[in-house]
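Before any comments, here is the structure.
All protein chains of the complex are present and in place, except for one that has been dropped.
The block that comes next holds chain A.
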Amino acid sequence: MHLTLEFGGGLELLLENSTKVHKVEVPPQDGENMVTMKGLLSWVKANLIKERPEMFVKGDSVRPGVLALINDCDWELCGGLDAELEEKDVVVFISTLHGG
């Protein structure tokens, strides 16, 4: 499945060359025929994150302080970990900032 992934708020620093936008091909998880957010998170952790994975994920989910958006919509509104992704979806991960 073709997905566009964007990383912001410093999360891009965990990726190779600190690249923010990644156009990727994500396969469905074993035994399933679709990609869920849960599947995407473990795929990102295994394939994109180069360092300090604990800054991105905690357990099955994103770590506290990270906001996930599916097509500019809070992932909590789309089903959270169970949200089913569709071809060409744009998924954004942002670490919240608190500087002033």
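Basically, contacts are C-beta pairs under 8 Å (C-beta built on N, C-alpha and C of every residue); 3 or more make two chains touch, one makes a residue touch a chain; residues count from 1.
Everything below uses one rule, namely that contacts and distances are computed from a predicted model.
Asker: Have a look at "HemK methyltransferase family member 2-like", "DEKNAAC104926", "C2H2-type domain-containing protein" or "Adenylyltransferase and sulfurtransferase MOCS3-2" and point out the UniProt protein name belonging to the hidden chain.
Answerer: The correct option from "HemK methyltransferase family member 2-like", "DEKNAAC104926", "C2H2-type domain-containing protein" or "Adenylyltransferase and sulfurtransferase MOCS3-2" is "Adenylyltransferase and sulfurtransferase MOCS3-2", the UniProt name of the unshown chain.
Asker: Identify the residue among A:L14, A:L40 or A:L85 that touches the chain left out of the display.
Answerer: Per the contact definition at the top, the residue touching the missing chain is A:L14.
Asker: What does the interface between chain A and the hidden chain look like in terms of residue numbers?
Answerer: 6, 8-14, 18, 20, 52, 54-55, 63-67, 69, 72-74, 76-77, 92, 94-100
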